[in-house]
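Every protein chain of the complex appears in place save one, which is left out.
Order as written gives the chain letters A, B, C, D and E; numbering starts at 1 within each chain.
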Amino acid sequence: MTVAIYPGSFDPITHGHIDIIKRASSIFDELIVGVYDRPEKRLLFSTEERVRMAQQAIAHLKNVRVQSYSSLTVDFAKKVGAQVMVRGLRMSSDFEREFEMAMMNKKLAPDLELVCCMASLQYQFLSSSLLKEVAQLGGCLEEMVPDHVAAALRGRFAPEACPPSRKGVSR
Amino acid sequence: MTVAIYPGSFDPITHGHIDIIKRASSIFDELIVGVYDRPEKRLLFSTEERVRMAQQAIAHLKNVRVQSYSSLTVDFAKKVGAQVMVRGLRMSSDFEREFEMAMMNKKLAPDLELVCCMASLQYQFLSSSLLKEVAQLGGCLEEMVPDHVAAALRGRFAPEACPPSRKGVSR
Amino acid sequence: MTVAIYPGSFDPITHGHIDIIKRASSIFDELIVGVYDRPEKRLLFSTEERVRMAQQAIAHLKNVRVQSYSSLTVDFAKKVGAQVMVRGLRMSSDFEREFEMAMMNKKLAPDLELVCCMASLQYQFLSSSLLKEVAQLGGCLEEMVPDHVAAALRGRFAPEACPPSRKGVSR
Amino acid sequence: MTVAIYPGSFDPITHGHIDIIKRASSIFDELIVGVYDRPEKRLLFSTEERVRMAQQAIAHLKNVRVQSYSSLTVDFAKKVGAQVMVRGLRMSSDFEREFEMAMMNKKLAPDLELVCCMASLQYQFLSSSLLKEVAQLGGCLEEMVPDHVAAALRGRFAPEACPPSRKGVSR
Amino acid sequence: MTVAIYPGSFDPITHGHIDIIKRASSIFDELIVGVYDRPEKRLLFSTEERVRMAQQAIAHLKNVRVQSYSSLTVDFAKKVGAQVMVRGLRMSSDFEREFEMAMMNKKLAPDLELVCCMASLQYQFLSSSLLKEVAQLGGCLEEMVPDHVAAALRGRFAPEACPPSRKGVSR
Partner (left out) sequence: MTVAIYPGSFDPITHGHIDIIKRASSIFDELIVGVYDRPEKRLLFSTEERVRMAQQAIAHLKNVRVQSYSSLTVDFAKKVGAQVMVRGLRMSSDFEREFEMAMMNKKLAPDLELVCCMASLQYQFLSSSLLKEVAQLGGCLEEMVPDHVAAALRGRFAPEACPPSRKGVSR
């Protein structure tokens, strides 16, 4: 049985993350979404909020669960018995950073296998950080995040809902 | 009639920006330089200062005007009636970020056309952030920014003017 | 009045090219699609075929016409009175090559303005060369090229049409 | 049960390929190394030779087998019942090409999952094409390919074995 | 006689830096490691600590010395009489930033020659910033930094030494 982790900040979880989770959960027997509690980086949502939003987003997937961690990712993988670490690959990824982390992780834990899943076309350019910038300025995010995440972003940034006239405008 | 916006922080405006403005203003009927009032990013100059420096730099261009904005860029474009958004393209651009923003903007405003103008060779490697680092350490910027911007940078960082012996050294 | 050229091999024209043509034709007064007769590169279709397929693809666009050329692109631009050269920008572009050509063209013709239009998301990864590889192996290209181009590709590579069961499978 | 294919030219198979095969075979239940019979590309070894060298290289891996194919890769995957396509990812990969192929394949076969395995540090910069250039000029390849492949390369390019004095020089 | 500088933050010095120092010191007559006292960037170690750690790391190299500076790097080069500035090149370098700095430095000091030395394979993906992240979470860094630097990192982040069972795990 192959257990995989999918680590990240998930601040908040997007349809891009969910796309990768679906793919990985169809390939591996068990998938653990690891929500990293990074004290160094300024985050919008608390660890509890990020975990809860992720749980709600993947509730329909039987072999997936969400868990927070605060150690090295490779130590988290060992603790939960994962043999595989999953990363989502987008054309606008920071490949240099990805490779640095991958090589560092191989050094720290040679037995943990890294596999990258390719994001779908519609999520190739979706990043949490850009999404938060748009949310802050009142942009509509309905196709980029699940409804409960859109609501949480609005609650954080702007009280009124996305005006009906703009819904579904894109694509 | 085609109206275009050229959005940015312009902190401060450089000869690289002015190069793009000249190009775009020769192609489109009207060009609006949009100075973004970003509360999130630490800027050197206030919005008023950035607008004023930009206005002085483009005063000789008939069909160009400067305006600040604090909304989503696509909403600013709509408000001023622009059909086109101009971006300057440099070899040392952060292409990943450019594409992420472009695709996000297309999603938010499918009718706004993005066009990228190619920076001249001598400005291919000129960025506002690097320029500020150099200014702070007393480097001479005379060929990189207009005189009034160089003066403003000196006023912010160092009292004395660039020593005559070093002027025109480069190239 | 701004006249623009959009140069390329168009071997054959794809929906990605047509997307850029539509965008450029909405911004500029007149657009000339320049089909380059490259004797050096091995092409699938003759210049005449490439011109004819392009003409059919853009017949509905009033201010666009197709013309072949065999000189330097900057000389072609001068001959047809264009002030602007349009290039399509895709995330999977060969940026290094794009910049080399752009800087060379600026050197050869400083007055010709280069502008890049951003491909739509669904065409960000569509290239003529990959398309031809797929066509050769019998893959379905209905959403990537106009019907008359798909027919021409089938005529070149494989006699039978794309099986109905596979049509529309993707996306 | 998850069946995966690992497609390529394998002209010839290198330790870099074998590294990816080992990783993938430890994650998936069955792995089929697909040797592509590309009539378009000039290859050094025949399909039969490439298959045989690959078979010898992976003989010790129980759940791996080698098979040649001449169709679209996605059709090969379907034929052998694979749900996953494996690609090796190196820092010196042609990412643009990788993404183009990945998006094309998703369009042609939405159900086939692409996963990328990360090459080990020592194989991050090893490519078959560079290897052949070096072999042709008499360079020692003992740490880059299995012995039987090194012998085949010598047989093709140069009669004498790698001089003992140079063996093991590197690293 | 050719004098070279090798400027950087060295926060802290790593085996990757030392690799470049050794290479450069074998090529040039004299090498000055310039420790930049950057007031803008948040650093882990003080300038004194960074200088001392670097000095200890290169004590065995006759023609190398360490010196801190707080001016423009090109002014530091002039002050110490250097004709050459050395940079380490890694595949995961931020090339855009490197080129921006290089072109800016050429503008400011046309006579100072920039040469890039290629990092060894095992240091191609080693960065000070990633190293600090790992150190903070208790990861073992014994092969990435000299012992006295590892001790300093542990002193800053975690009291206990790296557990024996994990030493030498990687590679």
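Throughout what follows, a contact is a pair of C-beta atoms (placed from the backbone, for glycine too) under 8 Å apart; a residue touches a chain by one contact, two chains touch by 3 or more.
The structure displayed is predicted, hence computed values, not measured ones.
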item	value
Chains in view touching the one left out	B, C, D, E
Sole contact to the chain not displayed, among B:Ile5, B:Ile21, B:Val74 or B:Met91	B:Met91
Contacts of chain E with the absent chain, listed as residue ranges	2, 23, 26-27, 83-84, 89, 91, 95, 99, 102-103, 106, 113-118, 120-121, 124
Chain D, residues in touch with the chain not shown (by the definition above)	91-94, 124-127, 130, 133-134, 136-140, 143-144, 169-171
Absent-chain interface as seen on chain C, which is shown	40, 71-72, 74-75, 96-97, 99-104, 106-108, 110
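Assume only the chains that are shown with their structure count from here on.
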item	value
Centre-to-centre distance between chain E and chain D (centres being mean Cα positions), rounded to whole Å	37
CA centroid of chain A to CA centroid of chain E, Å	34
Shared-contact residues (touching 2 or more other chains) in chain D	91, 99, 102-103, 106, 121, 124
